[in-house]
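Complex shown without one protein chain; remaining protein chains in place.
On to chain A.
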Amino acid sequence: MKMIIHDLDQQEYAAWAEAPQEDVTVISDNGTIRHCTGCFGCWVRTPGVCVLKDGYQNIGELFSKCDELMIISKCVYGSYSPFILNVLNRSISYVLPYFSTQSGETHHRKRYDHQFALSVHFYGEGLTEAEMETARKLVAANSVNLYSTGNTVYFHNSLQAAKEVLA
């Protein structure tokens, strides 16, 4: 299964993307997402699922079923945009609370014996070199913590340019 998380307006995305496909799961902003409250409930109350039932509680489980995760996000200060960040904040049930040490750094242990490929398409006008460098580091760090098979990062000067590449 391929998974796409994007921050585009839903109608705009629907008009641009191909017809919905069975093996593609699309996560977009329907205005109901709540932010992570730091309760750790997805680790120690309802393991694997977020306790906030707003339609975005199963992100970790969805990660465990995808082979390819594509993120389409405006690049904001070298980070993902707020909605994409919100989704990723709600995805931590994909891993376990327990720690492992890799290359001298602690990370969370895997919950699933599973990996996916991670690609991120950042768009935005006038991105600075510093912002792009930060964004590359952010995706690389996420890739380590999500145990992805690798990561690729693309920058597009505008949303339109991103659409042309991805169409």
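Convention: contacts are C-beta pairs under 8 Å (C-beta built on N, C-alpha and C of every residue); 3 or more make two chains touch, one makes a residue touch a chain; residues count from 1.
Everything below uses one rule, namely that contacts and distances are computed from a predicted model.
The listed choices are "Sulfur oxidation protein SoxY", "ABC transporter permease", "Cytochrome c" or "NAD(P)H-dependent oxidoreductase"; the UniProt protein name belonging to the chain that is not shown reads "NAD(P)H-dependent oxidoreductase". Of the candidate positions A:17, A:85 or A:166, contact with the unshown chain belongs to A:85. When the omitted chain is restored, the residue from A:1, A:24, A:117 or A:138 that touches it is A:138.
Although one chain is not shown, part of chain A still touches it, namely residues 35-40, 43-45, 47-49, 58, 60-61, 64, 76-80, 82-83, 85-86, 88-89, 91-92, 96-99, 101, 104-107, 111-112, 128, 130-131, 133-134, 137-138, 141-142, 145.
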